[in-house]
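Structure incoming, see below.
Every protein chain of the complex appears in place save one, which is left out.
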Amino acid sequence: MSAVKYGSIILVSFVIIAGIAIPLVPSPQNWLEFPVIPGLEEKARNIFFHVPTAWTTVLAFLVSMVYGFRYLRTRNPDYDQKSVISAGLGLMFCILATVTGALWAKFNWGSYWNWDPRQTSIFILLLIYGAYFSLRSAIELEEKKAALSAVYAIVAGLTVPFFIFIMPRMMTGLHPGAQGDSSGGGPLFQSGMMAGNMRVLFYVSLLGFNLLYVWLFTLRLRIARIEDRQLLSRHTEQ
Amino acid sequence: MLTLAQIMAVFLKDVRSELRTRYALNALLMFVVTTVAIILFALRGDQPGSTVLAGMFWVSVFFTAMSGLSRSFVSEEERGTTMTLQLIASSTTVYFGKLLFNAVLTLVLVAGVTVVYLIVFPAFEITGMGVFLLTVFLGSLGLASAATIIAAIIAKAGSRGTLYPVLSFPILIVPLMTVMGATVKSLEGVPFSDATVDFVVLISYFMVMTAGSVLLFDYVWKD
Partner (left out) sequence: MLEFMMENQMYIVLSIVLLVWAGIAVYLVRLDRKVSRLEETMKKES
């Protein structure tokens, strides 16, 4: 567990330093130089921070879905608790991804929002998280809350492959990998970023953010369990 | 226990109770007329282009659907007939019966919206009739399948007013975007082959939604 904690701190710090300090050079010769990508230049550094948050929010949602599904099978409230915690973290990362994306869009494409398919999909995810928590707050009974929100998470999760993979490729858009874009990339293979060292740093960043997510998840789970135990002991005292 | 006759029985029961009160049909028709009237006031004689018309068309459909499609489950809760239905029919039968009802309702709704738009907006010319019909048909199915499972969820959640559109919209953005694009293509008279990708998306969306709903419906329906 401490590997996760200190690993995430070390990795993210490393990515921050390397991502920002490594200079951009027209023809990079060694590992400590990044290529200049026309149209992006310095803004390319955003890749190390914006894309991993988007990845992490999708991961968090999938985790939430899986725990929801396990709750439905076993009716064990522990799974529901984990589902909510992951959804909460997912919401946070989703907001980060949307905001960082909009900021980057303003400087790269001219406006904060253009309804590019991939921008739309992070917006959809944001709405799904919002709807998930609205649903939960509308139900009083614990078991019903858990069951219905788990079903909603799964139903919403069924649309995820559509808006993450299919739509952005089939429709014209501004993100790399859209219809008519020759660089043929996508969220997984940022081929706009051919440079080996950039790609390595990107995956390191992905790992760092995911480890951070895991750490935050365990922290929230432990705090929730302590609160539950306190509630229980206060009940039994009376 | 899952037979077509049983599904038809659930479907016909809903149809009969709707025909008795005609609540849903009236409300939906009035809703369509109201939204189109408001749009007309806002436009003040301006004629919108095909992209805007296609968008408005499906906005009208979406909101009208949101006001009407939850009836199939909420009315059961309101009338207290949920438990009877649970005892009499299997979950899957109930689901398919309600799905069929919502699909038919959506098709009727969309037909109504089409008629109104044809009358009110001269720019709404359906050049590619085949594309339009298929788009409208597949779009209605997709909408109905997502709307049905969400209706089941909110009926059990106390169905407080705004919850239905809030839950449905994120899930429906995918088919809505697809269907709006396809409608634009049908208004502009684009060849059929250009729209096939939209149809594939709509069909797969419908299949995925229905399959998922069938598997999950039990957890919603039986509490």
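The first chain written gets the first letter, and so on, giving A and B; residue counts start at 1 in each chain.
Everything below uses one rule, namely that contacts are C-beta pairs under 8 Å (C-beta built on N, C-alpha and C of every residue); 3 or more make two chains touch, one makes a residue touch a chain.
What you see is a predicted model, and the numbers here were worked out from it, not measured in a lab.
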Study note, to complete from the structure: Absent chain's touching partners (shown only) are A
Practice item. Would you indicate which residue among A:S13, A:N76, A:N114 or A:S137 is in contact with the undisplayed chain? Key: A:S13
Check your understanding: Which chain A residues would touch the chain omitted from the figure, given the whole complex?
Key -> 5, 9, 12-13, 16-17, 20-21, 23, 42, 215-216, 219, 222-223, 226, 229
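As a convention for this text, only the chains that are shown with their structure count from here on.
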**Study point:** Euclidean distance of C-alpha centroids - chain A vs chain B, Å
**Key:** 31
Revision key, fill the gap. Note: in the complex, chain A contacts chain B through residues 72, 120, 124-125, 127-128, 130-131, 134-135, 138-139, 143-144, 147-148, 150-152, 154-156, 158-159, 162-163, 166-167, 170-171
**Study point:** Touching residues on chain B, where the partner in the complex is chain A
**Key:** 146, 149-150, 153-154, 156-158, 160, 163, 166-167, 169-171, 173-174, 177-178, 181, 197, 201, 204-205, 208-209, 212-213, 216, 219-220, 223
